[in-house]
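Input: one structure, supplied below.
Shown here: the complex without one of its protein chains, the others still in place.
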Amino acid sequence: MPQMNMVEAINDALRFEMTRDDRVVVLGEDVGHAGGVFRVTEGLRDAFGEERVLDTPLSEGGIIGTAFGMALYGLRPVPEIQFADFIFPAYDQIVSEVAKVRYRSGGQYGCPLVIRAPVGGGIRGGHYHSQSPEAHFVHVAGLKVVCPATPEDAKGLLLASIRDEDPVLFFEPKRIYRAARGDVPSGDFTVELGRARVVREGEDVTLITYGAMLYEALEAATAAAAEGVDCEVLDLRTLWPFDVDAMQRSVEKTGRVVVVHEAPKSCGLGAEIVASINECAFLRLEAPPRRVTGYDTPFPYALEMEYLPRSPRILRALLETANF
Amino acid sequence: MPQMNMVEAINDALRFEMTRDDRVVVLGEDVGHAGGVFRVTEGLRDAFGEERVLDTPLSEGGIIGTAFGMALYGLRPVPEIQFADFIFPAYDQIVSEVAKVRYRSGGQYGCPLVIRAPVGGGIRGGHYHSQSPEAHFVHVAGLKVVCPATPEDAKGLLLASIRDEDPVLFFEPKRIYRAARGDVPSGDFTVELGRARVVREGEDVTLITYGAMLYEALEAATAAAAEGVDCEVLDLRTLWPFDVDAMQRSVEKTGRVVVVHEAPKSCGLGAEIVASINECAFLRLEAPPRRVTGYDTPFPYALEMEYLPRSPRILRALLETANF
Amino acid sequence: MSMPTEPRTSAEALGLNDDGCFSVLGSDGVVVGDTPESEEPSAGGADVDMYVAMRRLRACDARAAALRAEGRIGPYAGAAGEEATLVASAMALGPEDWIFPGRRDHGLTLVRDVDGGAVARFFHHLFATGGDPAKGRPGLGGTTARGARIASAGGPAAGHLCHAVGFAWAARARGEDVVTLASGRGAGVTAGASFHDALNFAGVLRAPVVFVGRYEAGPDRPRKGEDDATSSSVPAATVASGRVGRFPSARARGEAYGVPGIRCDGMDPLAVYRVVRDAVRRARRGEGASWVEAVVHPLDGVRGAALDPLVRLRRYLVARGRWDDEAERALEARTQGQIDAAVSEAGSAPGPARATLFEDVYRALPPFLVAQRDAVP
Partner (left out) sequence: MSMPTEPRTSAEALGLNDDGCFSVLGSDGVVVGDTPESEEPSAGGADVDMYVAMRRLRACDARAAALRAEGRIGPYAGAAGEEATLVASAMALGPEDWIFPGRRDHGLTLVRDVDGGAVARFFHHLFATGGDPAKGRPGLGGTTARGARIASAGGPAAGHLCHAVGFAWAARARGEDVVTLASGRGAGVTAGASFHDALNFAGVLRAPVVFVGRYEAGPDRPRKGEDDATSSSVPAATVASGRVGRFPSARARGEAYGVPGIRCDGMDPLAVYRVVRDAVRRARRGEGASWVEAVVHPLDGVRGAALDPLVRLRRYLVARGRWDDEAERALEARTQGQIDAAVSEAGSAPGPARATLFEDVYRALPPFLVAQRDAVP
């Protein structure tokens, strides 16, 4: 199997699907001629032409609104938002139009599109190039939200997302765009949406995370093991609808849970995870579920490494939870 | 003390503060000449003139962006969004600009404005005139979120919000705009932000809610009492930062909790309430915290009364929680 | 047909004013302006159909307003006086063309009456019954009629304009000869930021799309600091409620995006037909988007009453021997019969089943929604 990084895996997925299905269209700021600021769409315009890979004006509302129309027509648009921080000008289109059209039309229309956007910090991007807005979309009925942590999942989940009949927010953790490398099946390959992956089995504490924080979590789990705490690490992969069965199975075993994400804590996805676990595994809980997350502040440039929930913070929470 | 409904109380607060503080400016769609679709701003334009009460073009992004500039100048703008459902075109301004300017400017600038918007269902408003988007704002660092349930609180919280140095989302439950009536202190009167109100004391289950659902909750609490379950009902009033101490105090006493809100369940404010209670009162919990909320669907017109978490649904959750 | 030297009524004044506001019919139903009689005034022979559709819309609208007054349906925003724009713009399209309706464009479904069921569906929508094509979910204005090639109206005033652009572009990219029309009403259409996106993207993508906005000509009350922006000769798209905005010419609005703009008398079906049909032809030729402003007046005002599109088109047809009192009576009877039947059917039809609450959030019902559904007491 070829080794790829995340960027290559996503590019490979787009290339594969654009070849297989001529309804797939890529659009966004600088995705064509320039190949995207992170080179994710590199070469696609040369390979598929200007009618399949569209450079658009710099307006996210226009990008998503236009993609909505393409999807209604029957295409499979894959718009890119250059940084997830800039998805908010398109928020009304996503919340009021994309998410609702199937429902409001009585099922007459669907809006199968995949909005790709790099998320997360740790690359000196600063205040407006580092945020993780997934919870803003989980709370919106009608959307699916995906966030891969490995090149293999990036390809498999992206292909599954494009083939899904519902709109998907596909968040790509940019900190590991190149740092994460691994085997990626060539050709057709999908990873079913809605299934978490047990990345590390363990008995003592369940550690639930996704995206770039998977690696911090694994580092913390290794450190915890050295202290005699055996963590089970779950990579959610699909953030909504998330795999509550996998969480329940793990917590039934461990009775303890720590959730890790980069986004601010309050009303973040971690809150929903904790609340859901309360609903499905309350009697098994032996310690209060902990959240190790970005702080409830805007994203800071100079102090980003303090802001991110890195392994020492996770480790501390793991040990406290294990010893509760 | 004069009796007022919510509309009158809010109008009274605006009138009082505009008289007291000439920096207060009201702006929005149809707020001037027409007095607002719900008549909340009625008479203000005649009383204070066109320079204090501005009819704006129909563009929420423009309304909030312009209000931002007014606030930076030193005014106290109180923009109205005609229905909270239409706040999303302004979401980028609120999330990327209003919420972040104090932080990103190193504290050089603040953005003291109050965004008023009617929320909630139950008035046959349909898909786009019924939503409750509070959680979308709680997750954004830098914002405060308020939602009164009585005319007295409406006045007192609005005056406190306008005098607050930080941006406040002020959500007005439109279902009780006229249905809720009560004594409202005349003249100057504030209710401190961040304090919940114990509306009904009880020993068995803590019922946490806000806005129009307070009345459904009270109805359910009365019904539960008839079945021997004694509920303590908390009206949060300020949704962010919320009064975790009040919740903790109550749950320490009851050990059981039910949260009620109209907004969709997943990643709603209820999730944060449950997660926070896990953090502060885990050992006291005798039953899984329950959420009785709107469903994870878009807001439906015909079936809105099924969608809303009305008292029978709340009652069932109360009894199950009490008997867990 | 020669160009008259003097405008005869305010309608003619509109037709000839230097803002390019175009009209064909005078208030007396007589053709004015520079229209060659050969083909244009008859709207390609569709003028009788247009009249029939306008009558149907007027009658349905009146019944809906009455039902609202009785409290039998929820909020209803009427279309009286706007029939010319709704009907003529839809009929200027070919059957393969698509329409993206706005929040106030429910009347469009009555024009594209593909299988004769449109009147019934209209009232099922208003009563939000189980027979509502939208399953009772949006409430008024959530127009959707896939069978009639009508997309799904949302809530935000201008949100759908970009959708039409993407749809139009997609159809062209797939080699289909389809033109897409985006309809809308009110100052929100142009004030909304989506207007900017839609015209910008339409210009850049050279999408075969026609935007048609209906504007109420306001009280022409000059507002502080705006006296230069509105003048009595320029119908100002301001509103009785006091909503404000600058009102440049339609041409100026479009020019910023490389999209030609034109303003026409929105109560003149033949004018709307011609303007939209020209824009449709332009789009079909691959020349891109157009922006059409159709000026309407409240029918219960002096100006609006004088410009009633039904009166004008009827006079025109009668003068040409294509319509008479008998035809009118027959149409009236038929239409009222349809409406009575539809109201009695929809008015007593059950609402959507409770389980439908959870359908169509996603294509398939996910387990967490199954759980929510099954937990319903």
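Letters A, B and C mark the chains as written, and numbering starts fresh at 1 in each.
The criterion applied here is as follows: contacts are C-beta pairs under 8 Å (C-beta built on N, C-alpha and C of every residue); 3 or more make two chains touch, one makes a residue touch a chain.
Quick caveat: nothing in here was measured; it's all calculated off a predicted structure.
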Completion exercise
Given B:V101, B:I115, B:V260 or B:I273, the correct residue touching the omitted chain is B:V101
Exercise for the section: Determine which one of C:A69, C:V114 or C:A256 touches the chain that has been left out. Expected result: C:A256
Handout entry: Identified contact with the non-displayed chain, of C:A193, C:V210, C:V280 or C:V296
Key = C:A193
Problem - Residue of B:F16, B:F38, B:F68 or B:Y177 touching the missing chain in the full complex - result: B:F68
Handout entry: Those residues of chain B which, in the complete complex, touch the missing chain
Key = 25, 51, 54, 56-57, 59, 61-62, 64-75, 77, 92-93, 96-97, 100-110, 141-142, 144, 164-166, 194, 241, 244
Exercise for the section: State which residues belonging to chain C touch the missing partner chain. Expected result: 191, 193-197, 200, 203-204, 206, 225-226, 228-229, 244-246, 248, 252-253, 255-258
Problem - Touch list for chain A against the chain that is not drawn - result: 29-30, 32-34, 50, 55-59, 61-62, 85-86, 88-89, 124-129, 265-266, 295-298, 300-303, 306-307, 312-313, 316
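As a convention for this text, only the chains that are shown with their structure count from here on.
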Completion exercise
Relative to chain B, the most remote chain by C-alpha centroid is chain C
Practice task
Please work out the Cα centroid separation of chain A and chain B, and write it as a whole number of Å.
Solution key: 30
Completion exercise
Per the C-alpha means, the centres of chain B and chain C lie apart by a whole-Å value of 37
Exercise for the section: State, to the nearest whole Å, the distance from the C-alpha centre of chain A to the C-alpha centre of chain C. Expected result: 41
Handout entry: Two or more partner chains touched - positions in chain B
Key = 85, 88-89, 127-128, 266, 295-298, 300
Fill in the blank from the handout: Multi-partner residues in chain C (2 or more other chains touched) are 132, 135, 137-138, 142, 154-156, 193-194, 361, 368
